[in-house]
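The structure follows.
A single protein chain has been omitted from the complex, and every remaining protein chain is retained in its original position.
Our next item is chain A:
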Amino acid sequence: MDFFNILEIIIPSAIFFAAPLIFTALGGVFSERSGVVNIGLEGLMVIGAFVGVVFNLTFADQFGDLTPWLAMLVAMVVASLFSLLHAVASISLRADQVVSGVAINFLALGLSLFLVKMMYGKGQTDQVEVGFDKIDIPILSKIPIIGPLFFSNGYIPSYIAIVLAFIVWYVIYKTPFGLRLRSVGEHPMAADTMGINVARMRYIAVMISGALAGIGGSIYATIISRDFSHATISGQGFMALAAMIFGKWHPLGAMGAALFFGFAQSLSIVGQAIPFLRDVPTVYLLIAPYVLTILALTGFIGRADAPKALGTPYIKGKR
């Protein structure tokens, strides 16, 4: 295998691995930028995966090739409604945001497995019939070198994820909405004084995070596992959370971190087939992504500053 072949394998698999993480991490950016910790991303992904798979199985006959897209939209809506529980508990009722997020994780897994059991009479669903297809992007995939590396054998949602990161960056940093969102996360009292409805902004942010995590979960289930069981989402939500912190609560940073995770992951896999790496015991390659992450976190990116008001409920009139 020459170097180009290796890249040709590593890069596409890094991108598809990263896509669900990018969506979910972007969701995390919204929620945390508004000052609400969202440990519940994992649970919201579970809901997204569950709804996505169930919708796909139920309506594949009616909608044909459109099914996975509609499933993604439905998963988005349901997960954002589900995230309302977190919003109500942590914004209106001022519960501890971490505890409420953990409750979301438990509830999501318990509820979705319970429903699978009720609906299908077994512990896991069947395989989905219609998935997202692998495509070569027309024209772009014909570009020498770059074409085969970035625009072949990809999935459309992966590209959407990357484009979305730029959109989110624009929304958060260049629009009045984004400014308000950041201000309620940094100094809610100042924002309140300026006439911004803090609770409303935070509700919106948490629901957007639910929606994006729902998309992340549904594309993970549709592209990668193709069914839903207790092991479908196992830790991806937390990796997305890590990507967001790694990316310093910045949408593009979060995307970069997710891609980095994907890259490290596929390097650890392909590494077993690369001549000079194959003598390294497998276990070192398998832990490499995590070691790289720790090194990157401690050594390269420096201090990661969270939004100032993160984790503290806003109480009107209290100093």
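Convention: a contact is a pair of C-beta atoms (placed from the backbone, for glycine too) under 8 Å apart; a residue touches a chain by one contact, two chains touch by 3 or more; residues count from 1.
Assume contacts and distances are computed from a predicted model.
> Unshown chain, UniProt name, "Branched-subunit amino acid transport protein", "Metal-dependent phosphohydrolase", "Nucleoside-binding protein" or "NADPH oxidoreductase"?
Listed in its UniProt record, the absent chain's protein name reads "Nucleoside-binding protein".
> Touch as defined at the start, partner being the missing chain; which of A:Thr24, A:Gln265 or A:Thr293 qualifies?
A:Gln265
> Out of A:Ile22, A:Val53 or A:Ala103, which touches the unshown chain?
If we include the chain that is not displayed, A:Ala103 is the one touching it.
> If I consider the whole complex, including the chain that's not displayed, which of A:Leu73, A:Ile224 or A:Ala306 touches that chain?
Once the missing chain is taken into account, the touching residue is A:Ile224.
> Among A:Val29, A:Leu85 or A:Val198, exactly one should touch the missing chain; which is it?
Within the whole complex, the residue contacting the unshown chain is A:Leu85.
> Contacts of chain A with the missing chain: which residues?
Output for chain A: 1, 5, 8-10, 12-13, 16-17, 85, 88-89, 92-95, 103, 106-107, 109-111, 113-114, 117-118, 121-124, 127, 129-131, 133-135, 153, 220, 223-227, 229, 231-232, 234, 236, 265-266, 269-270, 272-273, 282-283, 286.
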